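Excluded from the complex is one protein chain; the other protein chains are retained at their positions.
Labels run A and B following the written order; every chain starts at residue 1.
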Amino acid sequence: MREADRWSGLVCLLFGVALYVAIIPWQVETVSYGWLRPRTLPRALAVIIALCGLWLMLVPSGDARPVGTPWLRAGLFAGLLIAGLWLISRLGFVWVAPVLALAIMVLSGERRPLWLVLGAAGLPLAIWWTVTVLLERTLPGPS
Amino acid sequence: MRLLPKLASWATAAVIALAGAAQAEWKPDGPLTLQIGFGAGGSTDTIGRIVAKVMKEQTGWNVIAENKPGGGGVAMFTGIANRPADGSVVGLGVNMPLLVNLVNRPDQMQFDLDSFEYLGTAARAQLALIARSDAPFDDVAGLVEYARENNAPLAFDAKPQELAMRKVAEQAGVEFQFLSTKGGAENAKLILGGQAIAGFEAGEHLERLAAGDIKMIASMNDTRHNYAPDTPTLPEQGYDIYVDPVFFFATTAGTPADARAALTEAIAEALASEEVATVVMNSLKSPIVNLGPEGTREMMMNGLANVANLFGQ
Partner (left out) sequence: MPELDIILAGLGDAFSPVTLLFVLAGVVLGQFVGAVPGIGPVMAMAIAIPFTFGLDPLAGIGFLVGVNKGGLVGGAIPAVLLNTPGTPDAAATAMDGYPLAQQGKPLKATKMALFSSVTGDTFSDIVLITVSAPLAIFALRMGPVEVLGLMMLAFAVIAGLMGRSVAKGLIAAALGLLAAMVGTDPEHATPRFIFGQFEVYDGLPLPAIAIGMLAISELLSRLAQRQGTVPAIRMDKGGDPADRRVSWAEYWGCRFTMLRGAVIGTILGALPGIGSTAAAFMSYASARQASDDPGSFGKGNLHGIAAAESANSSVMGANMIPLLTLGIPGSVSAALIISAFMIHGVQPGPFLFEQQGRLIYGLFGAMILANLLNLIVGQLGLRLWTLVVSAPQSFVFTAALLMCFVGVSLASGGLFGIGLMLGFAVLAFVMTAFGFSVVVFIIAFFLGPRLEISLSQTLALLNGNPLALLNYPFGLLLMLAAPVAAVALARKRSVPTREEVT
């Protein structure tokens, strides 16, 4: 997949340039003294990323596999987890975990009731007991 | 300084002084969360968890300790400043990181010192300037003379320590080399290993001090240390600068007076217990110092001026 390598090289090149000219000046302060300034290493890294990106565009290595990757399903699960996180920030882990667990299991093809119950009820219960009762810590939730 | 909060906290103090029963009148509506501005396992975590445990036993409230690390407490206090003032969350943090950021990047901070009601302090970290016992000097004046003739690398692990010594260097007209490290332990390693001529430690050095491996050059706080009453502070040695890290409790500004009084009282009572005193003494090597609400507020205000001075602003 040399084509994919050229594209990822281009992305790295653009990222390196953006890092050097925009992001570093915006997000890293300047100082007036010292040996190793805050910007020294980030700038060196920006140069490396940009130059290697260019190198990759010119000499693609051909070991990228974007076509064989199940982007859609992976994106589905990632989206599910992000939605779960957002719900946890509103409602708390205790209420969201069973729903999230059930959704992941159903989406991954599980239909047997016993396993679904174990995952959606047993797992959150075990985690709740371990964290709040045994370890006396708080589960993630709204603060 | 605004007058109203000051009056309010005097009133709080009066309430506590006159009627110890204040606590009975208010209790948290649900659990009381004691947030700790650092990660699990450090000295702030230790103090927070033992205070929460004792407070729970003494008051019967459901006190939950929770770690909120980030920026030495800046992340946690950002949350506390911007939440409902219902007295259900108390923060335990250290003053220096807050003050340093308030002085240097006030525009990025979502709070100022008036965003909080101060409830008390737990202890101060007794910060010492130390050197190996075979170093050819015993005080700051000697260190300065040494630096005139030699390279004098100093090991520090927080910006205010470095800035204080830069002030010293500037005033005395000498130069130090500054070795930035990740903590007091690394400072000690560099000093004992001879790569640094002097450096900073807060409490961990006592055993070696007793063993005679190291000596104490100055107290960096504005008071002398309880274990070394004969070692003068940096101001006493002629340099009007100090670094005074204090562990303090605060909650959201605008918390009702009865809630504040009850929280202040509960924290003070927990700090007064022997169990808390022992754990704090063992882990920090410092005694409990509770400045009370008004004293804590004053400490923060003075600290802001001192830190601004350190950073040359």
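Everything below uses one rule, namely that a contact is a pair of C-beta atoms (placed from the backbone, for glycine too) under 8 Å apart; a residue touches a chain by one contact, two chains touch by 3 or more.
Remember, it's a predicted structure, so these values are computed and weren't measured experimentally.
Although one chain is not drawn, its touching partners on chain A can still be listed: residues 4-5, 8-9, 12, 19, 23, 27-29, 31, 34-38, 41-42, 45, 48-49, 52-53, 55-56, 59, 61, 63-66, 69-71, 73-74, 76-78, 81-82, 84-85, 88-89, 93, 97, 100-101, 104-105, 107-112, 115, 118-119, 123-124, 127, 131, 135-137, 139-140, 143.
The omitted chain makes contact with chain B at the following residues, 39-43, 45-46, 49-50, 53, 67-72, 74-75, 78, 100-101, 105, 108, 151, 153, 158-159, 177-182, 185-186, 188-190, 192-195, 204, 206-208, 210-211, 213, 278-279, 282-283.
In this section, only the chains that are shown with their structure count from here on.
Rounded to a whole number, the gap between the C-alpha centres of chain A and chain B is 36 angstrom.
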